[in-house]
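Please see the structure below; I have some questions.
All protein chains of the complex are present and in place, except for one that has been dropped.
Chain nomenclature is as follows: A, B and C, assigned in order of appearance, with residue numbering initiated at 1 for each chain independently.
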Amino acid sequence: MVNKILFIAALIMMLAILLTLYRFFKGTTAADRLVAFDVMTVSSLSLIGLIAKFSDRIIYLDVAMVYGLLSFLGVIIVARYFEKGL
Amino acid sequence: MLNIILAIFLGILIIVLAIMAVLNKNIVVAIIAAGAVSLFASVLYLILAAPDVAMTEAAIGSGLSTIIFFYVLNKINRQNG
Amino acid sequence: MMEKLNIQNIGLTVGILVILVGLWGLLTQKNLIKIVIGFALFDTGTHILMVSIGYIKYRTAPILDEAVDIRNAAKLVVDPIPQALVLTAIVIGLGITALMLSYVLKMYQNKKSLEINNYKDLKW
Partner (left out) sequence: MENSIVEIIGAFLVLIGSVFLFLGALGLVRMPDVFNRIQTGTKASTLGTFLTFFGLVFIMPEWWGKLILLIIFILMTNPVSSHVLARAAYCIKVPMFKKTVIDLYGKDAEKLFKKETKNE
């Protein structure tokens, strides 16, 4: 029961990542693509949480933490570059 | 079963982002796409049972590489005018 | 057909395709920074290829904690040697990327151009 519901949740998250990939592919300005990148990484963060539950290892959550920190850093760096140079 | 679906999905995502990083005219978008390739490759390493490689790839391949690319791009723009 | 569809074969296919896309970008682009981006893609492809060589079916990550019994650990975990090799290769790839970018900066300071067609100094 629980495993089936989590399987459906993982499928919905994959669909969400595909929709943001469409915006990343088509977005007219560079800022659009940066927003799409941000939402894509946050969605895959919760996908990592589901992978950790399915394979039953707590060590995978550390990867989620590093992943979130580095995606945040990337968005900040690109936004600073847009604003007035690094 | 979920592992195989996730691996196929991440593979398609990685290849589409890589083709976009090669073909796009705008250099900023190309650098962001190359960073996204590294980030999704780290999720693929997680499915291939290598969490230490996933951590290092997310930290170095995506974070530090992007910072170095934008540092050089900023220096080039500043010399221009 | 369905027996061939396991995670190891998918990883090998994705790795080879990313290597080919990176090589295509390395050879056909005219901008110097785009060439360095193609090299970075090539690097990522080789890493995916090497990690998926060491994967064994139905086994888990080679980190010993309470989920993995120490006495039966050799029958429970995947091969850790390719992962250690890739861990070294990632850091060396960062070093090579930084070196190539510093060369790009020096070349731009000399000629004020990023086009590869303007650099013909060695063809005399």
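We take it that a residue touches a chain if its C-beta (ideal position, glycine included) is under 8 Å from a C-beta of that chain, and two chains touch if they have at least 3 such contacts.
All values derive from a computational prediction rather than experimental measurement.
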{"item": "Interface partners of the hidden chain - shown chains only, full complex considered", "value": "A"}
{"item": "Positions on subunit A where the hidden chain makes contact", "value": "1-2, 5-6, 8-10, 12-13, 15-17, 19-20, 22-23, 29, 31-32, 34-36, 38-39, 42-43, 45-46, 49-50, 53, 58, 61-62, 64-65, 68-69, 72, 75-76, 78-80, 82-84"}
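We adopt the following convention: only the chains that are shown with their structure count from here on.
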{"item": "Chain closest to the middle [Cα centroid of all protein chains]", "value": "B"}
{"item": "Centre-to-centre distance between subunit B and subunit A (centres being mean Cα positions), rounded to whole Å", "value": "12"}
{"item": "Centre-to-centre distance between subunit C and subunit A (centres being mean Cα positions), rounded to whole Å", "value": "21"}
{"item": "Two or more partner chains touched - positions in subunit B", "value": "3, 47, 51, 73"}
{"item": "Residue numbers of subunit A (touch at least two other chains)", "value": "57, 59-60"}
{"item": "Subunit C contact footprint on subunit A (complex, rising order)", "value": "55-60"}
{"item": "Subunit B - residues contacting subunit A, complex", "value": "2-3, 5-6, 9, 13, 16-17, 20, 26, 28-29, 32-33, 35-36, 39-40, 42-43, 46-47, 51, 54-55, 58-59, 62-63, 66-67, 70-71, 73-74, 77-78"}
{"item": "Interface residues, subunit B side, partner subunit C - complex", "value": "3-4, 7-8, 10-11, 14-15, 18-19, 21-22, 27, 30-31, 34, 37-38, 41, 44-45, 47-53, 56-57, 60-61, 64-65, 68-69, 72-73, 75-76, 79-80"}
